[in-house]
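Only one protein chain is missing; all other protein chains are in place.
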Amino acid sequence: MNPAPSDFEDLRVEDVSRHFGRRRAVSHVTFHAPRGSIVGLLGPNGAGKSTILSMLATLLRPSTGRILYGQCDSVVHGAALRGSIGVLGHDLFLYPELTARENLEFFAGLYALKQPGASADAALERAGLAHRAADPVSSFSRGMRQRVALERALIHDPRLLLLDEPFTGLDESSAARLLARLDSLRKQGTIVVLATHDLDLAEGLFDRAIFLRDGRMASAADRPASLRAMYREVMTHAHAAAAQGTEG
Amino acid sequence: MPKWFVPLAVVCAVMFAVSPVLIANAPYESTMGLVQKIFYVHLPSAWVFLLGAIVCGIASARFLFKGDPRQDRLAWAAAELVVVFGIITLVTGPLWARKAWGVWWQWDVRLTSSLMGWMVSVAYLLLRQFGGPGSEKLAAGLALFGMANVPFIYISVNYWRTIHPTTSVVPTLPTSFGLPLWFSAIAFLLLFVLLLRMRVRLEEQRATLDTLYLSADA
Partner (left out) sequence: MFTRIVWLVLRKDLMVEIRSLEIAYTTIFFAVSCVLVFAFALVQEGRAPTDGAAGILWIAIAFSGTLALGRTFERERQAETLKALLLAPAARPAIYVGKLLGIIGLMAVTEIVLVPLVSLFFQAPFFTRPLWLAAVLLSGTIGFAAVGTLFAAMLVRARTRDVLLPVLLYPITVPVIIAGVRATAALLQPDLDAGIIQFWVALLVCFDVVFVTLALWTFEPVMTD
């Protein structure tokens, strides 16, 4: 028999494309992420990062190509896989009127955890916000909300964590905290896929960095030494290619 | 285009050319007079209007649960024809009603249900036009709801109030009235099939073009 869909050892993206009508949002993207690795999707706005994350989250289907979670295809096992995927969206997915604790408890219940209350307490502890548990999320700063949102995404201890622009609006200490948390997840064996355009904060974080431009993989490298240098190179190549294109 | 298209188009054109003669030669109905002749257009367009709505509903349901884009294109084409034949029905109806009932509009069951069905198909087109990406699924859901709604609209409007010549009139019409009517109905049916095929083909070509565009881009 097939193993349980939730217990996958790696994530494989095989030649995945996604188009909306005539617009190609993502085009022939391929990568592999074993357990305990952090993959970075880098590129300017509109490069297709969010579309890839939506496909990894099983919210969108690839137009061509396939995504494999261990042995399982996302199209076939979509619903069963959702229980082992955590998503931190750009819009944080929190109800501003509810308190931090109520938010966490609600999602713990939705993910069918045995003790939603205890899970919520543990998550608040990890976010370092146990003392603000009873305050509505709307009264939190961006950094605090982000911490709650990250623990919300992790409340069911997912095998795969997807982060969309997690550094936006964070001050240095919050960003450092996020980086430390990601590092601990890596040690636990979580697969992390992170989309960002902030190269400085992400420096040294990735086991694999993928640069996207217009939905295509412009460049990819394992444990890149300098993201900036790589980015510059990608952009110069792209410009040169564009210039050649107009000449020819 | 399939092989049958051109011959059928010719047949359809000839039928539409001949039908005015048939209608003109049909006997003069004693009580209604000249205005009765509008039935040769009104009834066939109403039947085709209904047929289009059924095609749209079934194709939408199949698209929603099977995800076949061909069904979606069929539903879209049918919905546009429903709007067109719906307008013909809803314009010719009151023209007759003015003479028969003395008013342009009556809240009778079939008139009102037709209007509601027409409204749903216009809403369907609006949704496809302005709904943004992913609206084809939503439109299919709407069409399915619209189809399930038909009996409810019919029953509710029927009990609300009714005065319409009953369906049983048609088969009992003398042949001299019936022949031009059936002739005209077949002409309308052919027109519907031809337009539907053409509209589906347009969407097919658009889809092919999209695919070509995407493969050239890759």
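Which chain is which? They are A and B, in the order written, and residues in each are numbered from 1.
Here is the rule we go by: a residue touches a chain if its C-beta (ideal position, glycine included) is under 8 Å from a C-beta of that chain, and two chains touch if they have at least 3 such contacts.
As the structure is a computational prediction, the values presented were derived from the model and not from experiment.
Peer 1: With touch defined as in the header, list the contact partners of the absent chain among those displayed.
Peer 2: Within the full complex, the chain not displayed touches A, B.
Peer 1: Of the residues A:Gly21, A:Gly46 or A:Pro96, I need the one that contacts the missing chain.
Peer 2: Answer from the full complex: A:Pro96 touches the omitted chain.
Peer 1: Out of B:Val14, B:Val91, B:Met119 or B:Leu202, point to the residue that touches the absent chain in the complete complex.
Peer 2: B:Met119
Peer 1: If you put the missing chain back, which residues of chain A would it touch?
Peer 2: 57-61, 78-80, 82-83, 85, 87, 89-98, 102, 106-107, 109-112, 136
Peer 1: For chain B, which residues reach the chain that was dropped from this view?
Peer 2: 64-65, 116, 119-120, 123, 126-127, 130-135, 137-138, 140-142, 144-146, 148-149, 152-153, 155-157, 159-160
Here, only the chains that are shown with their structure count from here on.
Peer 1: Whole-Å distance, chain A centre to chain B centre, using C-alpha means?
Peer 2: Centre-to-centre distance between chain A and chain B: 49 Å.
Peer 1: Quick check on the complex: what are the chain B residues that touch chain A?
Peer 2: For this pair, the touching residues of chain B are 133, 210, 213-214, 217-218.
Peer 1: Would you mind writing out the residues of chain A in touch with chain B in their complex?
Peer 2: 17, 19-22, 24, 27-28
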